[in-house]
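Notes follow once the structure below has been shown.
Apart from one protein chain that is not included, each protein chain of the complex appears where it belongs.
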Amino acid sequence: MSDATPSPAATELLRAHRFRLIELLPWVVAIAVYFLFPGYRLMATQILVLILFALSLDLIVGYAGIVSLGHAAFFGTGAYAAALLANAGWQEPLTAVAVGAAAAGVLGYVSGWVVLRTKELTLLMLTMALGIMLYELAKDMDEITGGFDGINFENSPILGLFAFDPLFFTSNYWYAFAFLLIGFLVVRLIVHAPFGQSLVGIRENDRRMHAIGTPVRQRRRHVYTIAATIAGIAGAIWVQVQGNITIAVYEFEMSGNILIMVILGGAGRLYGAFIGVIVFAILENMTETVLGTDPPYWELLLGVALVLTVLFAPKGLLGLFDPFVHRLRGKAP
Amino acid sequence: MDQVLDIATTILVFGVAYAMLLFIISVGLSITMGLMGFVNLAHGAFAMVGGYVTVKLVTPLGIPYLLALVIAFMAVAAFGVVMERLLYRWVFDRPELDHVLFTIGLVFISVFAVTGIWGPDPQNIQLPKILQGDLNLGVKSIPVYRAFMIIAGGAIVLTLFYGLERTRIGAQVRAAVDNRRMAESCGIPTGRLFTVIFALGSGMAALGGGLGIQILGGLKPVFAFEYLVIFLIVVAVGGLGNVRGTFYAALVLGIIDFAGKYFLPEGGGFFIYGVTFIILLWRPQGLFGKAQR
Partner (left out) sequence: MQKVSTSLILAGTVALAGAAEAREYRVGFIAPKSGGAAQLGEALERGARLYIKLHQKDLGEHTVKLIVRDSKRPGGPFAKAAAQELIAREKVDILGGVVFSPNAMSIAPLATAGKVPFVVMNAGTSWITKLSPNIVRVSFTMWQAGFIMGEHAARALGCKTAISGYTNYPPGKDSAAAFKRGFEGSGGKVIDSIPMGGPRNAPDFTPFFQRVKDKRPNCFFVFVPGGNHAAAASKTYVALNMKAANIKFIGPGDLTHDLQLQSIGPAIAGTTIAVHYHADLRNNANDAYKKAFAVEYGAKAVPDFVSIGGYDGMAAVFAVIKAAKGGNITAEGALKTLKGWTHDSPRGKIMIDPTTRDIVQNIYIANVVNDNGILRHQTIKTIPGVKDKCKELGIGRCGK
């Protein structure tokens, strides 16, 4: 690889993989938010975790073209694994995340065998049915899961050093930050690797990919499992930073909203997950506070934002920046 | 033996009544999805608006329930045309993900609008005397309203079947669902056809919304979100664009849901999803859908 000059196509790929300065921006913002808005820190922490969750969904929706309406199945499984371990006395958080990831990954692999044989609406319905069945199960087994009311639990300090803070969410924030950073780098590596590029190929034309010898089904299963694992990690962190779990982690809204966030930001472009989650969460949480309105205007603003995005920003909100980026790089859009 | 007959009657009557409701609301969604490949998640919002129109015509204005249903049907069908011409047409050619985002956005707006206009309180109506009370079937007494649902639903089903099999527009719809490009090149105006179907589907949803108030226990601004899942399931199980399939899917799911809750309430909401999962694994294209192209 090193001695030969890469082909033009490979150069393009390598260039996409190279880090650019602007990629530091979200992380700088995240650090600034920590210091500027201590009063919104739990919300900010939730946003960090949701971005990780959205990234895992983008991996299958945006890159592999597998649209799922039941991604909360994995999020919730990771969450319950971590929460129930802590509740049973296993309070070390990192191992609990590992268990959550494994549980979600296994579920992803097994369910992937079954549901990935289908496409489009059927795939949508199968993933959704799976998610809702798990929701019903967790609701009915409330002796163990705490059900609708949920459970509060505690974790021991991270690495034995940094205690979770139930009021100002200090360590909690950095914990989520660290997992998001690592998760992001992993996802970025995956999508730029040949594996990720073959997924894009499958999304665009699975028959042709099959014809050139790509093991299409296997690839789809693999990426589905990876996405499930990352979603499980996000779920585990979600409950650990809050010290609380309810069946909301399995809710249909969780699956639906995260899909909307991914499309809103721009599917298949990594940073779309960042923008989508942030815009959605801010409209959802802050509208009433900012406008000082009493009736729920957040639904109006969010709805209008979604409609306008489709009408005027067909590639998602991130797509709005494309012309500038192209001009900067001296290329025609 | 009497007891078996008794229980069987119960399940059949109530299950079929529920199935009729599912069918009336879902059929429009099925055809629009089958015809244009358009994923209209805002379909439930039309049902919700229909329900509210019905309630508001009956309660403050004193218009008879059945007349209110007809007005709701026509008003929402007209509203559907306006929406289709003004908004939906801009996004038909977009990928499905855009449809999802767009129509969910519309649902959010509809929730806001309904809350703003009619408030957050659940809405209920008093049925006319003639629809209250029991009907004695010999084996067992059943509520008149359920019998009415079955008869009204049955009439609608037959009309639709007839319309689809025997009329020109029905044939056009079938052709377009089958192969839109081919139909277009044969001169079928699929755009205009879609408008008609969209209006009809929206009106049917509104009718379902009005009929369902009594069964679903009232109408709230979040109706469009709450029942979205079940409508989608009926469409998927029935097969896209397949009226007959949608009907059988509604029948199967309605009866199974009722029987499941009756015999095993502990299983709760589990049944309908479990059944959906199995059916779709067995026949991914739906009970009566054609194999995926």
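The letters A and B name the chains in turn, as written, and every chain counts its residues from 1.
Assume a residue touches a chain if its C-beta (ideal position, glycine included) is under 8 Å from a C-beta of that chain, and two chains touch if they have at least 3 such contacts.
Remember, predicted model here, so these are calculated numbers, not experimental data.
> Among the chains present, which touch the one that was left out?
Spelled out, the missing chain touches these shown chains: A, B.
> Using the definition of touch stated at the top, determine which of A:11, A:152 or A:205 touches the missing chain.
Residue touching the absent chain, from the options given: A:152.
> May I ask you to list the residues on subunit B that touch the chain which is not drawn?
Residues of subunit B in touch with the missing chain: 6-7, 10, 14, 18, 111, 115, 120-122, 124-126, 133-134, 141, 143, 145, 214-218, 220-222, 226-227, 257-262, 265-266, 268-269.
> Under the stated touch rule, tell me which residues of subunit A contact the chain that is not displayed.
Within subunit A, the residues touching the omitted chain are 37-43, 46, 136, 139-140, 142, 147-152, 163, 165-170, 242-244, 246-248, 251, 253, 284-285, 288-289, 294-296, 298-299.
Note that only the chains that are shown with their structure count from here on.
> Indicate the whole-number Å distance between the mean C-alpha point of subunit A and the mean C-alpha point of subunit B.
Here the centre of subunit B sits 33 Å away from the centre of subunit A.
> In their shared complex, at which residues does subunit A touch subunit B?
Going through subunit A, the ones touching subunit B are 61, 67, 114, 117-122, 124-126, 128-130, 132-133, 136-137, 139-140, 252, 256, 259-260, 263-264, 267, 295-297, 299-300, 302-307, 309-311, 314.
> Can you check the complex and tell me which residues of subunit B touch subunit A?
Residues in contact with subunit A: 33, 39, 87, 90-91, 94, 96-98, 100-102, 104-113, 115-116, 229, 232-233, 235-237, 240, 266, 268-270, 273-274, 276-277, 280-281, 284-286, 292.
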